[in-house]
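Mind looking over this structure? Questions follow.
Missing here: one protein chain of the complex. Every other protein chain is in place.
Think of it as A, B and C in the order they're written, each chain with its own count starting at 1.
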Amino acid sequence: MSPQAILITAFAGAGLVFLAGKVHSHLRDFLAVLSSLALVGLIAWSHGQYGPDNEIVYVPDFLGMELALRLNPLAWFFAIYIAIINAASVVFSLSYMKGKEKLGFYYSMMLLVNAGMLGIVLSGDFLSFYIFWEIMSWSTYLLISYRRGPALHAGMKYIIMSLVGSCAMLVGILSLYAQFGTLQIAELGEAIAGSSSGYVLFILMAMGIAFGVKFAILPLHTWMPDAHSEAVSPFSAVLSGVLVRMGMYGFLLVMYSIVGLKTILNLGAGFFNFHYILSWLGAITIVIPTFIALLQNDAKKLLAWHGIGQGGYMILGMAFGTSLGVAGGIFHTINHGSYIALLFLVVGAVEYRTGGVRDLNRLGGLIQRMPVAFFGCLVGIMGLIGMPLTNGFVSKWFIYKTLITEGHPFLAFMAFVGTWGTILSVYKLLHNMFLGQLPEKYKEVRKAPISMQIPILFFCFVIFLFGVLPGIPLRAIQGIQDTMGFAPLQLTMWGLASGAGALNMLNICFAIVIAFAVVLLLMRLGAKPRRVPQEDSYAAGSSVPAGKYHHSVEFYNPLYQMISPYLKDRVDQFYYWAADKAQGVFELTRRIYTGYAGTYVLYIISFLALLIFLQLAWEIW
Amino acid sequence: MRRLISLLLLLIVALGIFLCFSGASFGAEGASRAGKLTEDKVNFGRRYASRGLEENKAGNIVASVVVNYRGFDTLGEVTVLFIAAVGLAAILHARREEATPSKAEPASLIVFTGCRFLFPLILLLGAYIFIHGHLTPGGGFQGGAVVASGFLLIYLGCRGRGLRSAGVAVAESLSGLAFLAVALVGLAVGGSFLLNFLPKGSAFALFSGGVIPLIYVAIGFKVGSELGGIIDNLSGEAR
Amino acid sequence: MSFLSSYIHYIGCFSLILIGLYVVLVKPNLIKVIIGINLMGTGVNLFLVTVGYIHAGTAPIFSEAAQQPEGMVDPVPQALVLTAIVIGVAVLALALSLAIRVYDHYGTLDLRKIKALRW
Partner (left out) sequence: MVSPILLIAVPLGLAFAIPVLGLASKRVPRYVPVIAMLFNLVVSVSLLPHALKAPIVVRTAGWAPPYSIHLVAGPLGVLLSSLIALIGLLVAVYGIDYIREGAKVKYQILYILMLVGATGVVLTGDIFNLFVFFEVLCISSYALVAYRGDSTGVEAGAKYLIQGAIGSGLVLIGIGLVYGTFGTLTMADIAANVSSVGSFRLFVSLAFLITGFGVEAAIFPLNGWLPDAHSSAPSSISAILSGIAIKAGLYAIARVVYTVYGASSILPFLAVLGIVTLLIGEMCAFGQEDIKRLLAFSSIGQMGLILFALALASATGISGAVFLIVSHGLAKALLFLASGYMIYRTGSRDISSLNGIGKRMPIMSLCFTVGAFSLIGLPPFVGFASKFTIVRAVLGTGSTFFITLLAIGLIGTVIEGAYFLRIVQGFYFKPAPEDSPEQTEGKVPFSALVPVGLLAVLILTIGLFPGIVGRVLGPAADDLLDRTAYVQHVMGD
């Protein structure tokens, strides 16, 4: 299947859904689901059809440049990942969004974001890359704003940072064009080989700002918590699961497809080596946001901060340019996509059933009411922590292994610290939503509707599948690495066959099953468990009237008081301060236009006098 | 403070202008003294002065330049005046609707009679000026202005009387269209806008200069009616 | 010929221009500003005519065939000035009508007080 067909389907889907929304709501929903599933099908079908047949120039002359599409392993891998998560979110939206207004707009924007992202990964040149990148940016902005209220603020924050990034990227791209006269990704790789390292660094910086904003690397992350928590939940899943990871795609493309491995590793000297700095940025991005996440009481904000933090792992993996590390980075990207999307959907389901509540201090005990959601949440946090049997374990294994074999114990330590923070904070998420006491008002909550359960269970399945059989995605990743010139890893279906990072999930799987069996056996053999009313343990025997229970609120309060002074988002504060000052300057600037005509004439004459003065003083002409 | 800054700025401008004149020869005078007034090019109008008479057969070279060589400017100029008349009427339109008619005191008998006596003479003088524009100093604009001053007298002396706005509009339109039509006939006949396509006759005769008198008459009517219209509009509230 | 006598025309017309500009710059009264603009316009027109002037020249008008074109001043600036004057008249007429309307609305011609539109 040609990439053109995929893109036409994607954009046509977005347009048709909008039109269908004017006709009938069922038709609209049907079309939305159909086109997103069709995209998954189309992309899946085009697997392996790489090569020159699928390099298509779709606009031969855009201001003298060719716009091209192409399909290669990297593009395919990201495309299928985008399409699947988007399809799941669209399906989830069916019931989540029911009864809200402007649904035609919502669905078409969902599909447009999807189309933009597909366009990014399928572009064969940087101009199309930029165009699709921008389409994605503004459609995302509209979608974030969709919820109104504070979402408007979040949207503005997002789009301003995004615009800054785009400007930087535009400069980078066009400087490439000015230097080499082409923007074709395939040709740039060869052209850039001989250029000076300073220039390469400039390109990496310019592009890096754009990718870093999307990727939410510290200190460019501040849009993300607001945007994620204010967007509607299915879109948060897309946002955190794939959209943010377009930054990862960009980094991979620029660093390894274009600049190339050798150059990257030799950029800069000593401590100021490019990949070294990048990896430290990644490490900081892991630790600080993860602990900030710990302090959040808004379920979606908590997940959003994790979204930032997990990005750090990907950077860490990718930065070192070893086969293992890059594979880990890419693998972690899709793993993260799967479980963060799952968690956002779970939160969305809870929100849907409880009437929009996502404050962790007001929830609890929903395990009885929403078992599937609980299961999803459990699997999701297992993945996030990186428990064995889940895919998160495998990718984190790769990353840790890289850090240790490359000799960076400090970085590895920071990654571990990040994982501890993760464990603490996701337990808070799980506990405060599903465990503990069920508040009175949620007694009547029903379980999530089927259209929500399907995506949740689907992601659970994916998490376990890739956790037990990591060979499936790793094969595809190997294909990507081949095109970038990495040494091949020795893969099996179960993991890594040999070398430093040998891993066999089958063995681990067996070990865990046996361990479970032993525990189960011990429990069966020991004292018979007995159900006790909750009051027994809770009130130490004395009777507490119903409705007076203390639910679990203010989790980690002592810890909070201890670390919160260190974890203020000073970057965000700085941006606000800067924006405030800038507005002050703008207000002052406006005073130039005094409204008095005489002053305006004075300006005219002073301009004339200035010109003459300049000539008298410096002879500018 | 403001005065000081203004003076300072104007001083710089003045200095710049002053230094302009210190260099090479400037203007027709400078060129003539430097012996650079040549006829092969436009060069300070030398060519028009020396060949204008035979080319257009119009004694007044300025008229030749205004209507023929730089006739396109004149078209723009007429347009500007037209814009002023129309724009002024538009701006004062709302005011005319708001204004309550106030009864003006009638002019004294001497003024009244004097105006009535002078009015046709002034019209005649104006007509003379624009009809002879290609022969003597003057032309369409000057004649038109004189005609308009006749109307001004009417407003002064005979309160309550004035131009009929419909008549003014028709005169404006038709004279402007006549100018354009003459110019376009030139385009159709000789392939050049404003071409002097009529037989030029012999110089210094009334019927000479080809289209120049025709256009000047049209301009005369147009300017007269437009300035008259402006006067009419500006004095609107007096009536 | 001394500098002053050969450039006296230019000094005159540029003085007029600068005076006009000064009036526009410092006088807040709308009518005075319009007068200033007109002063400046007059100065500019004089300047244009002066550009085409030749010492002791005659008007570029033939009244008999025998007349020689040598001593004639440049006819082009005269044509230009004709245009410029007409444009000046047009601007003046519009400016006065605007002044009338401004006075209707604001009750004053002081430009410092006519500042509903600013910033």
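As a working rule, a contact is a pair of C-beta atoms (placed from the backbone, for glycine too) under 8 Å apart; a residue touches a chain by one contact, two chains touch by 3 or more.
Keep in mind the model is a prediction, meaning the values are calculated, not measured.
Trainee: Which visible chains touch the chain that is not shown?
Mentor: The chain that is not shown is in contact with A, B, C.
Trainee: Out of A:Thr182, A:Ser197 or A:Ser606, which is the one that touches the chain we can't see?
Mentor: Answer from the full complex: A:Ser606 touches the omitted chain.
Trainee: Using the touch definition up top, pick the residue from B:Leu194, B:Val217 or B:Ile230 that touches the left-out chain.
Mentor: The single option touching the absent chain is B:Leu194.
Trainee: Contact with the hidden chain only, please: which chain B residues?
Mentor: Counting over the whole complex, chain B touches the hidden chain at residues 16-17, 19-21, 23-24, 26-28, 30-31, 41-47, 68-73, 75-77, 79-80, 82-84, 86-95, 166, 169-170, 172-174, 176-177, 180, 183-184, 186-187, 190, 192-196.
Trainee: Which residue numbers on chain C touch the omitted chain?
Mentor: Within chain C, the residues touching the omitted chain are 17, 20-21, 24, 30, 33-34, 37, 40-41, 44, 47-48, 51, 74, 76-77, 80, 83-84, 87, 90-91, 94-95, 98-99, 101-102, 105-106, 114, 116-117, 119.
Trainee: Residue by residue, what part of chain A touches the chain that was omitted?
Mentor: 59, 61-64, 102, 105, 127, 130-131, 134-135, 137-138, 141-142, 145-146, 148, 151-152, 155-156, 159-160, 163-164, 167, 170-171, 174-175, 177-178, 583, 585-587, 589-590, 592-593, 595, 597, 599-601, 603-608, 611-612, 614-615, 619-621
The rule is simple: only the chains that are shown with their structure count from here on.
Trainee: Quick check for the class: compute each chain's Cα centroid; which one is farthest from the centroid of chain C?
Mentor: When every chain centre is compared against chain C, the largest gap points to A.
Trainee: How big is the gap, in whole Å, between where the Cα atoms of chain A centre and where those of chain C centre?
Mentor: So the centre of chain A lies 68 Å away from the centre of chain C.
Trainee: Of all the residues in chain C, which ones touch at least 2 other chains?
Mentor: 21, 25-26
Trainee: At which residue positions does chain B touch at least two other chains?
Mentor: Residues 2, 6, 9-10, 13 of chain B touch two or more partner chains.
Trainee: Mind pulling up the chain A residues that touch chain C in the complex?
Mentor: Per the touch definition, chain A meets chain C at residues 590-591, 593-598, 601-602, 605.
Trainee: Chain A touches which residues of chain B in the complex?
Mentor: Those residues of chain B that touch chain A are 2, 5-6, 9-10, 12-13, 15-16, 19.
Trainee: Where on chain C does chain A make contact in their complex?
Mentor: Going by the criterion above, the answer is residues 21, 24-28, 33, 111-112, 114-119.
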